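Right, chain A next:
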Amino acid sequence: MTFGEAFFGMSWLDAIIRIVIVVLLMTVVVVYLTYGERKVIARFQMRLGPTRTGPAGLLQGVADALKLLCKEDVRPRNADRWVFEFAPYLTFIPVFLVLAALPFARDWGVRNLALGMFFVFAVLGLNIVGVLMAGLGSGNKYALLGGVRAAAQMISYEIPLVVALLAVAMLAGTLDLNAIAAMQESRPFVLVQPLAFVIFLTAVLSELHRAPFDIPVAESEIVGGYFVEYSGIRWSMFQLAEYAALWAFSIFGAVVFLGGWQFPFGDDWGWWWQLILTLVKSLLLILLIFWVRATLPRLRMDQLMSFCWKALIEVSFALLLVNGLFLYFGWSEIILAVVNWAGAAAFLGAIYLRAIRKPAVENLVGAYKHAGVSPP
Partner candidate 1 sequence: MITEVLWWIVAAGVVGASAGVVLSRSVVHAAIFLILSLAGVGAIYLFLTVEFIALVQFLIYGGAVTVLILLALMLTRMGASGRPEPLTGAQAPFGALVAAALMATLIGVAVATAWPGDLGGSPTAISIERIGAALFQNYGAPFIIMAALLLVAFVGAIVIARQEDGD
Partner candidate 2 sequence: MVPLENYLVLSAILFALGVYGVLSRRNAVLVLMSVELMLNAVSLNFVAFAAHLDPDRATGIVFAVFVIAVAAAEVGLALAIVIRLFRNRSSANVDEAATLRW
């Protein structure tokens, strides 16, 4: 039973009510995600974050939103007018559409699509167009560089993202997000497909322009990238899109990999428990993303691309192949899980091994060899 039908008996009204609810929810969530990010990162950086507006700074997001609404909407003189003005909408709308397909609890969502997973990445992939338009239309070279970087990056990282998710969808045998969640009653897919989860997280960081893949918006290089010329409400639409996409991807990840509303006790304890499960899991993923942002520096463009094309894509296709073999021969899931864990360990281990070539400060102490100075 859906609440629209219960009250009005009209399906389109029901849909509109649901959409309104999701939009309002999204706005509130975005406001508090920005607040949460500032608080979390502030803690990582030994600061307090916002404290002044409201108790513990809780109203900071609202204050920011009000300020942005009141700001002047500036358009540079040599901006391409229509391209510039429509770009924020084109980044924002796909993200908002994606929220329509996500299940928050059993059959709770705007629409339960049979092609839910496919819908999510097909539609989210569209917001690159808005980003590119913002980059091209601003008439600013930083924005241009940012837009071009974003385009190259998002197109590249879509491939491992989609392939890794397809590997999971193969196991599940469906693209329906509700069905995928329902399937994880005994174990979340992350236990069976950790490698896919790692690839998914990496690609999502990149799709969302989060550190260490925040190259299109790199503050210290191109001063904010594609939205450098935007102000006021249009700028806040980019921000809204960014955080809404963050939230959408985390719910998506929670549903596909962490068991969504189902694991654990999702069936037994009712819808409120399912809702809590989904939200807590998505918040965990968001926290992970914030954590990464607080610690990691930024990759360079060529390193980013070669990481995608030389590592991620190969690994994700290998994963797809392995999953296919297991499904074809009907081998047991335990073995599949073991193979996958081994793969994930090898993948992360390789990255770690590259990192531990850390030279010690003690080795740097000079030999006075060139200068010919004798130590006193």
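The rule we apply is simple: a contact is a pair of C-beta atoms (placed from the backbone, for glycine too) under 8 Å apart; a residue touches a chain by one contact, two chains touch by 3 or more; residues count from 1.
The set was built so that all candidates are chains of the complex that A comes from, given by their letters.
Here the structure is a predicted model, which means the values were calculated and not measured.
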| item | value |
| --- | --- |
| Selected partner (touches chain A in the complex), from 1 or 2 | 1 |
| Contacting residues of chain A [partner candidate 1, same complex] | 12, 80, 83, 113-115, 118-119, 121-123, 125-126, 128-129, 132-133, 136, 148, 151-152, 155, 158, 162, 175 |
